[in-house]
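Contents: one structure, followed by commentary.
With one protein chain removed, the remaining protein chains of the complex are shown where they sit.
This part shows chain A:
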Amino acid sequence: GTQVKDVVIKSDAPSALLLDKHADYIAAYGSKKDDYEYTLSEYLRMSGIYWGLTVMDLMGQLTRMNQQEISDFIKSCQHDCGGISASIGHDPHVLYTLSAVQILSLYDNVNVLDVDKMVEYVRGLQQEDGSFAGDKWGEIDTRFSFCAVATLALLGRLDAINMDKAVEFVLSCMNFDGGFGCRPGSESHAGQIYCCTGFLSIAGQLHQVNADLLGWWLCERQLPSGGLNGRPEKLPDVCYSWWVLASLKIIGRIHWIDKSKLRSFILACQDEETGGFADRPGDMVDPFHTLFGVAGLSLLGEGQIKDVNPVLCMPEDVLERLGLHPDLLS
């Protein structure tokens, strides 16, 4: 028979939350401009900044980051078409347009950008069938549907797109197991499920989800180690503590996960030496997994971390300021 793919958490794995070390790790990360990995990941820099700033804000350490430098950087990434690129010289894309708006929302400073142009850019990405392309080159993915509506929701401009059609497309990606994939016919995957449930929340259409069926699929992501995988028979990964957990929170079934076992897994993914979280215990850390480890802990009710919004993955107090309360199923 098949063995259950999983990791084993060693007895000496970290079991206490090392927030200060994580804050130090992130604060120092941006200054590594001559680092090979850092340079290679330039193509996602805008998202990298969003990950770093958001986790710092969740830990109450946002002031350690350089707001002016970041604002200037973002401004120089807006293109004539209105879209935002990951970094200077790179091409605009809806992924980085969302990240930029999320960052500027943290700073309450969205107006350094030409917002109307940005809205036009997003509107222009919607296709006839309601789907969204990532950029002018036409890749279609429900991730981009989420990016589009999340961006517009933060800007208060959801009226810019055809929401009915957008919903129709996302629902056409619903699968036999209650989950969602990238495109119609694509297999269910936790990342896509997060994007689609987040999308449906913003669109006010969560009642279209089969919460019991999807909730079951999601809670079956939990492995004996306590960690969560992204789909059946795969290894656990701390980033799924976000994609799966946030989805469960959105559909009102977060209690179907064994919270204390998940918490132990997430804590075990910390690196006591360097700070930061890795995808699994013992691996190399990075800001991406650091955000989702901390955000996952927030959803689990960790007192030392600010409340995170499960739809937008941003501190609740920021959304409160914006008056944004996306629906959640109870």
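Things worth noting here:
To be clear about the criterion, a contact is a pair of C-beta atoms (placed from the backbone, for glycine too) under 8 Å apart; a residue touches a chain by one contact, two chains touch by 3 or more; residues count from 1.
The rule is simple: contacts and distances are computed from a predicted model.
Within the choices "Guanine nucleotide-binding protein subunit gamma", "Large ribosomal subunit protein uL2m", "Geranylgeranyl transferase type-2 subunit alpha" or "Exosome complex component MTR3", the name that UniProt assigns to the complex's undisplayed chain is "Geranylgeranyl transferase type-2 subunit alpha". Touch with the chain that is not drawn comes from one residue among A:67, A:109 or A:172, which is A:172. Across A:215, A:275 or A:315, the residue that sits in touch with the chain not pictured is A:215.
Panel shows chain A; residues 1-2, 4, 34-36, 39-40, 42-44, 85, 89-91, 93, 135, 137-139, 141, 164, 167-168, 171-178, 181-189, 204-205, 207-208, 210, 212-213, 215-217, 219-220, 222, 224, 226, 231-235, 237, 253, 255-258, 261, 271, 278-280, 282-286, 288-289, 330 of it touch the chain omitted from the view.
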